[in-house]
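Structure first, then comments.
Only one protein chain is missing from this complex, and each of the others stays in its spot.
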Amino acid sequence: MSLEYLLTITKQTEIIPGIYELCLYGDITQQPIKPGQFVDIKIPDDAHLLRRPFGIAHVDRQNKTITLLYRVVGKGTAYLSRCPLKTELSVLGPLGNGYPSDHLMPGQNALIIGGGTGIPPLYELSRQLVAKNINVHHVFGFANQAAIFYEAPFRALGPVSYATNDGSYGYHGHVGLLLDAQFADAVSHYDAVYACGPKGLLMAVDSRFSKHPHAYISLEERMACGIGACYACVTKLRRNPDIQLKICDDGPVFKTNEVLI
Amino acid sequence: MSLEYLLTITKQTEIIPGIYELCLYGDITQQPIKPGQFVDIKIPDDAHLLRRPFGIAHVDRQNKTITLLYRVVGKGTAYLSRCPLKTELSVLGPLGNGYPSDHLMPGQNALIIGGGTGIPPLYELSRQLVAKNINVHHVFGFANQAAIFYEAPFRALGPVSYATNDGSYGYHGHVGLLLDAQFADAVSHYDAVYACGPKGLLMAVDSRFSKHPHAYISLEERMACGIGACYACVTKLRRNPDIQLKICDDGPVFKTNEVLI
Amino acid sequence: MTDLTISLPGLDLKNPIMPASGCFGFGQEYARHYDLNKLGAIIIKAATKEPRLGNATPRVAETPSGMLNAIGLQNPGIEVIMNERLPWLATNYPDLPVIANVAGNTEADYVAVCQQISQAPNVHAIELNISCPNVAHGGLEFGTSPEIAAKLTKACVAVSQVPIYVKLSPNVTDIRPIALAVEAAGAAGFSLINTLVGMRINPKTRQPILANQTGGLSGPAIKPIAIRLIHQVRSISQLPIIGMGGVTTAADALELMAAGANAVAVGTANFSDPFACPKLIAALPEELAKYQLSDLSSFDLRRDLIHD
Partner (left out) sequence: MTDLTISLPGLDLKNPIMPASGCFGFGQEYARHYDLNKLGAIIIKAATKEPRLGNATPRVAETPSGMLNAIGLQNPGIEVIMNERLPWLATNYPDLPVIANVAGNTEADYVAVCQQISQAPNVHAIELNISCPNVAHGGLEFGTSPEIAAKLTKACVAVSQVPIYVKLSPNVTDIRPIALAVEAAGAAGFSLINTLVGMRINPKTRQPILANQTGGLSGPAIKPIAIRLIHQVRSISQLPIIGMGGVTTAADALELMAAGANAVAVGTANFSDPFACPKLIAALPEELAKYQLSDLSSFDLRRDLIHD
């Protein structure tokens, strides 16, 4: 099982201002890839040493491509967005542990909660759940309507409830309030809950589903090695803060109530 | 008159192992460019701060291209050699002063002496002299036959005498010895002498043509600004070593016997 | 309209950006390529009492995201600077404030040059270079001991007609006692950082690339060290700081200002891009707008922001 792949950019599109869809072709798809796992990409400029972690939004085994969705936030993603087609990228992955879903049976229900650039890995997750005949409901939070991306692909998989901070689309308010307002019975109704997004969203999910036996959140942290060796990306266990887990290696997916966010 | 141009790579060929011919397209050719002037190229990688200076081997005004010939010696030239077609490069130039040739009249004789990667600017020089109906004779030194490049283009302009260190082609020995052996009357025979190449070659030319009224050598030095502001590339005047000239700005071409090499 | 003006002792600037000493000569070369009036100010190449030839070549080498230089303070000497270089600037750029960088072998040298150069009408401030790593004498020694640095500062302040910003060295175990001593000696502000001492070796000859063996490391590579030192000095002093070290973009300039710098000098970036300064100045309003700011005043809150 290899760790590093040279993947070729076969498609790169700015799907909404500042958000890019990036397709990478190569042998990485010959490995099992679980939704929620991530890749760590070397920006092809010597001045940038640290790799950039991104969730895997879509795995297409037939065409040997993976798709990433990323926002340009700093120098590395800006550089990536300017890389032309055919650029070869050194990619580590798949890294970390994905979202557990083996316990789900066809016909059961899953709630997928995301926000902003936490959404990408949830797309592959949703696809795989739907393929297993799980009913998927999505709850997504965005700053405003203009920030929403991948609406149609998600709607094709199941209903999507949106919350926007400014009320420009869907529910007016953040995801936590939307959950309170419209998903009061979610804990019992859903056989699995999956979340990825900004800290506030993760805290809302963590507390609301703290006792749910199959509720999972995916964390982000600044990383160096990406494989568990450097201790850059640690998080403390809730039941014993003297024990630290590594987000890159023990995560990025954790059970609710497991770690201190 | 602009200083910085964005030029596009339209051709890049490894003409012999380790030596590249690079064609750059853009507005720089709308300026007057004298043979012996150089360009200073930003390597398009943030880790490389200093620009790389290269002589201009050919100016094609009609096609708006300049041609450079360069050897891969370190990280910057290695990077450059991997840049694909259509890459845009930030290029400063033309910089420095070229070889003076206004005094030459049609039918007069010029001797062009070069070695290794000192040869590129001499090609444009030779072309322009031949266009003015000057008779040009070339004397070139190389390590061995395999290192020789641009033989046919130069032969098309006038006779070429080669010296190789190992005797594998032409005269066996360095250029200074070849000059002694076969160009004993050069000082009086040639109306202009032009040289560019390694330090040993320049010293040989500088001493042999120290009194020639129109003998010129082109120097190399590590540079930072390329435009005369930082004092990185100084050389001392022979007649008064307390006076320093800047190779980038006062040179790179100097009269023989003018500076301490 | 974004207001980029800043006001510091001796320096009322239309924007906080200036080329750093030694990276811009006396302005003449860059003036061939753009209007120097775009600059907030200009820090000229070091002036010494006598003309200096500097070190042997090679004088520069590249390093990852940085460069080494060992120019060795080559300059035409105070007479030529007073009689030719400064008048040239005064004639062509009468409104451009000049900061004169002063260096010397001995305290007497420094004092003589400060006295003389501070009388030039367009010299608004002095940057006292007690931190040049590339000369055998009068470079680093003056900058590594609080006592010597303070004594020199005091002597120069006594004779100068203009405020003195002391340029501190990053090559020290603790910069704070030096900064405090220099402040007590009457400095109007600080300028930091000068270069870090570095070396490159040619693997073929196994000899240093620079003729001077060591050189001063500058460029983006040292930016995090500059930020740390600016932050450290800001945490113990309220004096104005001209910050420098690896600044290339408007974001870099604001990062140094967030660390505690009041103005920002740009050195090595001029070599990568001769238009680095005007480009940076032009980009500042948009960069500030990213944070909903329309002037630099919020950076004056820095005393509250910095806890050390």
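Per-chain numbering from 1; labels A, B and C assigned in written order.
In this text, a residue touches a chain if its C-beta (ideal position, glycine included) is under 8 Å from a C-beta of that chain, and two chains touch if they have at least 3 such contacts.
Computed from a predicted model, the values in this text were never measured in an experiment.
Put simply, the missing chain touches A, B, C once the whole complex is considered. In the complete complex, the residue from C:P9, C:P51 or C:P64 that touches the missing chain is C:P64.
Residue C:G246 is the one among C:G72, C:G246 or C:P278 that touches the chain missing from this view. The residue from C:I99, C:A149 or C:L217 that touches the chain not shown here is C:L217.
Looking at C:L53, C:V80, C:I148 or C:V172, the residue that reaches the missing chain in the full complex is C:V172. From the options A:S90, A:S210 or A:N257, the residue with contact to the chain not on display is A:S90. Those residues of subunit B that touch the chain absent from the view are 46-47. For subunit C, the residues touching the chain absent from view are 63-66, 68, 144, 171-173, 196-201, 203-204, 206-208, 213-214, 217, 219-225, 227-228, 231, 246, 251, 254-255, 258-259, 287, 290-291, 298-299, 302, 305, 308.
Across the interface with the omitted chain, subunit A contributes residues 3-4, 42, 46-51, 76, 90, 92, 221-236, 242, 244, 249.
In this text, only the chains that are shown with their structure count from here on.
Ranked by the number of C-beta pairs in contact, the top chain pair here is B-C. Subunit A and subunit B, compared by their mean Cα positions, are separated by 56 Å. Taking each chain's centre as the mean of its C-alpha atoms, subunit A lies 46 Å from subunit C. The centroid of the Cα atoms in subunit B and the matching centroid in subunit C are 36 Å apart.
Residues of subunit C in contact with two or more other chains: 64-65, 220.
For subunit B, residues touching at least two other chains, in rising order: 46-48.
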